[in-house]
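The structure appears below as structure tokens.
Every protein chain except one is present and positioned as in the full complex.
Let's turn to subunit A:
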Amino acid sequence: MRARQSPLTAPDRELDRFRFRVAFAGVAVLVAFALLVARFFHLQIVQHAYYTTRAEDNRISLVPIVPNRGVIVDSKGVVLARNYSAFTLEITPSKVDDLDATIDGLSRVIEVLPKDRKRFRRLLEESKTFESLPIRSRLTEEEVARFAANRYLFPGVEVKARLFRQYPLGPIASHAIGYISRINKRDMEIIEESDQAANYKGTDHIGKTGIEQKYEFQLHGETGYEQVEIDAGGRAIRNLSRTAPVQGNNLTLTLDTKLQEMAEKAFGERRGALVAIEPSTGGILALVSTPTFDPNLFIDGIRTDDWDLLNNSPDKPLLNRALNGAYPPGSTFKPFMALAALETGKRTPGQAISDPGFFNFGGHQFRDDKKGGHGSVDMYKSIVHSCDTYYYMLANDMGIDSIARFMRHLGFGQRTGVDIEGESEGVLPSPEWKKRRFKRPEQQKWFAGETISIGIGQGYNAYTPIQLAQATAVVANNGIMFRPHLVKYITDSRTGEKTMIEPEPLRILPWKRQHVEVIKKAMIGVNTQGTGARAFAGAAYVSAGKTGTAQVFSLKGADYKASRVKKDLRDHALFIAFAPADQPKIALAVLVENGGFGAQSAAPIARMVFDYYLLGKLPKGAAAEDDVEDD
């Protein structure tokens, strides 16, 4: 080839080859740029909407505005829970490298107690990742100023104005109102399950117990939002829009704070519970569990020493005895037994037994409190003088199934449905219950002998004070049963509209009116000539009641002498009552743990509560414990 090539044409061929390469390059350039334009088309036309969203997400940050929590007031308008604004010193852990060094540095500017550090550590353990946590709350103006002057030293630390929950009455009604505290992981799960996660962005407190917990979503309100434009460093550049938060709904309770306070005081140092209900509505007038605690301690995370004090106290102040304490009702069970006897036809009012002071069954002697017995006892006398033998016989005649069926309708052994979480069921004894309760077959069997002590409210019987109060209210209300409740109405914060918690009867028990009257008459007798007469001497109204004493410790056969038994093994004192007897406005159950006889320590509390509620009379002095007839 090369040999035949003409020297003259060689440069031309060379040039042709070169120009072909230039053309080739040109085509390659075109193809490459076409590829680029195709890429731009894909990004800017095909995926434009997607990238626009991404760009908006980049630049717009939603900052939640936490709504004011609803206020809780009692039936007279007394404020039980409210909000106030205060400054807190907060640290965002994710923005701080060395927490200890930062806190040490802060403590040179503002007082930080070891308690505060401990609390901060605890909050740190249960916190969400990016939130700021308080190291100090309720800063004084001077402290705020001092920090402001030094804040450049503390990146990640800031002073925030926050709304705080406050319970102005402190420990009064704390078990009913409950408290709020910082949201933990379990609360977060509940919030997510309730589809409230978006509404709780920015919220760091939540109702933990009582009304605060039950009505959390009413009280919380709707979180507002501020759209803020931010730059790549997360700094806010400007506000774009603002959606105002909606304040939480206010709650008005059926509770009467004065009555509550008076009742709590009446307990003095004693442990116990009292539930007072308005029979015609089920509205709870007082819900006492003593000792109480100050719910304000819990709000910013309770300090360790306070917690230890409350949690380790043998008196268990955090236990809501009214709903979670289950006690044998003792002789307060007798009026309900008597009503059951009438309704089932096992007894007539006039039918009398002869009481020798004991009842023999299956080789075991069930003894009456009164040595030698009460003689001839009819139904009236059995209640007024609290005759055990009458009820041993009655229980035996009725049988456990019949007793359990009647008592179940009265609400015993079931949750009342009160608007507080975590209520206990108590124990309504029956052969079925025993089968469920025990595992071993020999324990599962119901013995007829066990029925006997059920009749006087002992044995397996265990009910919560609120169940007892509800049953009393049902008798007072002639068989019409309401769900006990604490909230009277909810006030919508936007419209001001009031939503009543309608007192709808749960069920109407078809009792014969004359049967109920027999029981009521006997209960009036208790307070005029029987075991409650001492406590109600000189009352300006007619009341009906029944005393009770529940054995804590069984002294088999031996004589029970309170003075000889250690205090926490002493019997529980109980009293149920309602008044005025003809038109009951209030029904209650009182329980004094280890209080001994019901007539002695529980009935005087009921007297004070009635005097105050019906007459507006305040008690002169503390309840005197004096000797009265045994029940």
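Quick notes on this structure:
As a convention for this text, a residue touches a chain if its C-beta (ideal position, glycine included) is under 8 Å from a C-beta of that chain, and two chains touch if they have at least 3 such contacts; residues count from 1.
In the analysis below, contacts and distances are computed from a predicted model.
Look at the chain that isn't drawn here: its UniProt entry, checked against "Cytochrome c oxidase subunit 3", "Peptidoglycan glycosyltransferase MrdB", "ATP-binding cassette domain-containing protein" or "Cell division transport system permease protein", names it "Peptidoglycan glycosyltransferase MrdB".
Considering A:Leu113, A:Ala148, A:Ile190 or A:Ile237, the position touching the chain not shown turns out to be A:Ile237 (whole complex). If you put the hidden chain back, the residue from A:Glu229, A:Asp397, A:Glu421 or A:Asp492 that touches it is A:Glu229. Across A:Arg21, A:Arg138 or A:Lys617, the single residue that touches the chain missing here is A:Arg21.
Hidden from this view is one chain, which touches subunit A at 14, 17-19, 21-22, 25-26, 29-30, 32-33, 35-37, 39-41, 43-45, 47-48, 50-52, 54-56, 58-59, 229-233, 237.
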